[in-house]
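The complex appears here without one of its protein chains, the remainder shown in place.
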Amino acid sequence: MHAAQIVKVKKPLEIEELDVPEPRGSEVLIRVKSAGVCHSDIHLWEGGYEGPGGKFLKTTDRGVKYPLTPGHEVAGIIDSIGEKAEGFVKKERVLVFPWIGEGLCPACRVGEENLCDKPRSLGVYQNGGYAEYVLVPSYKYLVKLGNMDTDTSAPLSCAGITAYSAVKNAHLKPADNVVIVGAGGLGLMAIQLAKAVTGARIISLDIDDKKLKVAKLNGADSIVNSKSENVKKSIMELTEDLGVDAVIDFVNGSKTVETDMTILRRRARIVLVGLFGGALQLNLVSMPTKAYKIVGSYTGSITDMIELVSLAKRKVIKPVISNKFSLNQATKALTMLRDGKIAGRGIINP
Amino acid sequence: MHAAQIVKVKKPLEIEELDVPEPRGSEVLIRVKSAGVCHSDIHLWEGGYEGPGGKFLKTTDRGVKYPLTPGHEVAGIIDSIGEKAEGFVKKERVLVFPWIGEGLCPACRVGEENLCDKPRSLGVYQNGGYAEYVLVPSYKYLVKLGNMDTDTSAPLSCAGITAYSAVKNAHLKPADNVVIVGAGGLGLMAIQLAKAVTGARIISLDIDDKKLKVAKLNGADSIVNSKSENVKKSIMELTEDLGVDAVIDFVNGSKTVETDMTILRRRARIVLVGLFGGALQLNLVSMPTKAYKIVGSYTGSITDMIELVSLAKRKVIKPVISNKFSLNQATKALTMLRDGKIAGRGIINP
Amino acid sequence: MHAAQIVKVKKPLEIEELDVPEPRGSEVLIRVKSAGVCHSDIHLWEGGYEGPGGKFLKTTDRGVKYPLTPGHEVAGIIDSIGEKAEGFVKKERVLVFPWIGEGLCPACRVGEENLCDKPRSLGVYQNGGYAEYVLVPSYKYLVKLGNMDTDTSAPLSCAGITAYSAVKNAHLKPADNVVIVGAGGLGLMAIQLAKAVTGARIISLDIDDKKLKVAKLNGADSIVNSKSENVKKSIMELTEDLGVDAVIDFVNGSKTVETDMTILRRRARIVLVGLFGGALQLNLVSMPTKAYKIVGSYTGSITDMIELVSLAKRKVIKPVISNKFSLNQATKALTMLRDGKIAGRGIINP
Partner (left out) sequence: MHAAQIVKVKKPLEIEELDVPEPRGSEVLIRVKSAGVCHSDIHLWEGGYEGPGGKFLKTTDRGVKYPLTPGHEVAGIIDSIGEKAEGFVKKERVLVFPWIGEGLCPACRVGEENLCDKPRSLGVYQNGGYAEYVLVPSYKYLVKLGNMDTDTSAPLSCAGITAYSAVKNAHLKPADNVVIVGAGGLGLMAIQLAKAVTGARIISLDIDDKKLKVAKLNGADSIVNSKSENVKKSIMELTEDLGVDAVIDFVNGSKTVETDMTILRRRARIVLVGLFGGALQLNLVSMPTKAYKIVGSYTGSITDMIELVSLAKRKVIKPVISNKFSLNQATKALTMLRDGKIAGRGIINP
């Protein structure tokens, strides 16, 4: 089988000819139909990313090994099944949950393998979906897609559940005001989801009027351009001078979070999702006196993914993708994403 | 009646001769037996406190008006009762819940008046317990003490519920490791409470060996001296290199919180309670990737106070007080507290 | 002012000429614009209702006193305000929360006065809204309506929050299947609400095809006629033989609940709301082995009402009313309701 592998960091991915794995025990082999191209794939490709203080944080320092087949957003068709795998048959269309944990930590024990102390994520710590086949360690990581499209489904396993988990972490209720920072792919998905399951009033914040327009079409009750408007003033006007009950920040950079902290009502939740980075000068006394909660939110659980697939199946949410690539174009896909040339989500069809 | 009032900030409190108020409607008049002397009374006395960047934050800017009778930790005996007050009779011993809200914000709606958008706290925004009598706006703010001692009960209404609410905000479970930073009055109470209602393993952290010894007697499973030990090393040894599931920081200063951030397991809760202040350089990317929660915790609700009184009644927890003062000694009490000369809790007996 | 009062049970209500009350303290006087006519008003009128075993349960035995002005679903305009009432001004349109508690029980402490041990509900234990004016004990029981219609708003304070609270008690998630038993006023509101804030798949159950058609228009994903279909068979077909995750039963009679118990998945919640009554032979062993939860749900909290008003303001939900009456027609309104001649909600406009 062919796989697009990172053999040397920063070099073009190589199309390798590998043996097709054979599923044993609980394992299931998937014929990959669609593999999403995610920003974190770029970190794998570049061998790391710039952390706080400009320090380069290497992927190999946290256990990544090359050569590696990236690709953690994978949808496809069941090819073959280990003798202990249950509940699935050959040829079924499935979405793969890639955030696999070791199984022994408190997170894994309650089904939050995405927050495992010792993760074994697919496409990160073991070979992923930029390939014709991917071997999934257990049938438990598969969710049936029925006749849903694999291209639009694949991103649900990372982009989708990241947005969904963030919305859940904001603990929104119908009379709440929530600001969603960033109206890109994740922000739009979060707007759709907050609309579908919370009843809260949604304010979309971005620097791009075009994106804000789309945000409105996707369900935002109000929009604020943080470039052309005084954010604090606009938000206070929208909330009768109270501030908002929650912010979900899909950028999570020094500037956006600094602004977030100025528009909060007492008891507000600030959900940090993005990986833009930098540091915040956090005023410590304000934390108890205002009873704020700052909540880090990292991808989502398989329960989140099951719920998301259910919502997508019934068209309560409508994920969108933009660019399609062949396996040979994997390097091109990563380059375009890095250079900001992919508006929505790029998909590789191996 | 006599009341010790702050007439001019930073000047000695004046013993004023005031009319005894008459309770109307739902109001209840309490003959004060014990009034706790709390650190925040010093802020009222000094007219404010130093905020981030050395800026002096004035109490009058957040609505405090002088002359003011301070005292928000009040226990006493019911003197007389408004015509609409229910459930209480004259001469009953009661503890007063001082964190009174306006009643219209989301916090008040669920019984968290301590987090009201527009607080009317007793001893802060209206006259409190440094007086022979205090007028309580409603019978709903009273909790029966039975034959409990008023001196040891009074601090439950602020120090007690602050510790308790913090323990609740840490969401501790029996297999969790929790670090409690500070083994002073609040820290000790938190240790007792965590012991009584969570089953978690408690690690007490302080710079004072004597206090740590007391912490151990109060229920700490382990102790760490943050002055003489390498905190990170000690904690990692105690937790099989995993880090802790939660920290409750009763200091909440730049140094302690900086240390807190180095000893955390993924998914950890950092509960900030103290008002020491300063700023933290918060690494933003670590929030989502580690799934941390930073939770500000500010005093507690009346439900917390009811539960605390119930625990104290059955001697599950044992609050301690150290110094007693007459009403005339109010200025002395505040001075001693400011100068660090009160080990536990000081009480005024008007 | 005029008030339609129950002077003698089962006799026509009498239009009395009463003094207009004067608001004191926190009280607020409301000029009633709309008062909903609710089934429980009939119990007040008839002096009780038939309990289990055919025993007549008298309203006077649980503290109701006559003459009484009924009417707990009240919307109107602020006429005058006590000297301690805050946050409201004359002429504002408001909805009244009628489920007033004593304030001292655990329910009241967390804002669930609707579940108070010693209730003082408006229109039940004190005079209500079948009158030109109603005296509300505190501004805290008012919620601003802005320019919302008082007729459609009034039923939110009982019918609305009963449906909403029931939906909350079912703890629905997007991949859940829920059966809503009864497609009358409350059932339809629950369908709208479950649609708006849960993402669950909704199955509406009723004996009337016309009502089921309306249920579908209001958001039900599937409908089942329990008269013409084998309910168990239909539900199992709809749920891949698993059964449903939750049932919300707005009838709550022996027959409906017996059926409910046959269509449940392990871990199911059965939310009982209706007051039809009778008894269920509950198989005790099935409770632990199936891990079922049977949850009684009784009206809702003021937080529920605030959220509901917020949803109605933004037209996320659309309450409907059917019949309007003058104050003089109060007896007619009750008679028509008793005789099943009011399809939706009847409103009295005093």
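Just so it is clear, A, B and C label the chains in written order, and each chain counts residues from 1 on its own.
The rule is simple: a contact is a pair of C-beta atoms (placed from the backbone, for glycine too) under 8 Å apart; a residue touches a chain by one contact, two chains touch by 3 or more.
Note that this is a predicted model, so its numbers are computed, not measured.
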item: Hidden partner chain, touching residue among A:58, A:140 or A:171; value: A:140
item: Residue of C:294, C:320 or C:336 in touch with the missing chain, whole complex considered; value: C:294
item: Residue in contact with the excluded chain [from B:280, B:311 or B:333]; value: B:311
item: Residues from chain B at the interface with the omitted partner, ascending; value: 173-175, 196-199, 201, 221, 306-311, 314, 316
item: Interface with the undisplayed chain - residues on chain C; value: 51-52, 105-107, 112, 115-117, 175, 242, 245, 252-254, 257, 265-267, 272-298
item: Chain A residues that touch the omitted chain in the full complex; value: 24-26, 84, 86-87, 102-104, 106, 108-111, 138-140, 301-303, 306
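Operating definition for what follows: only the chains that are shown with their structure count from here on.
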item: Cα-centroid distance, chain A relative to chain B, in whole angstrom; value: 40
item: For chain B, residues that touch 2 or more chains besides their own; value: 106
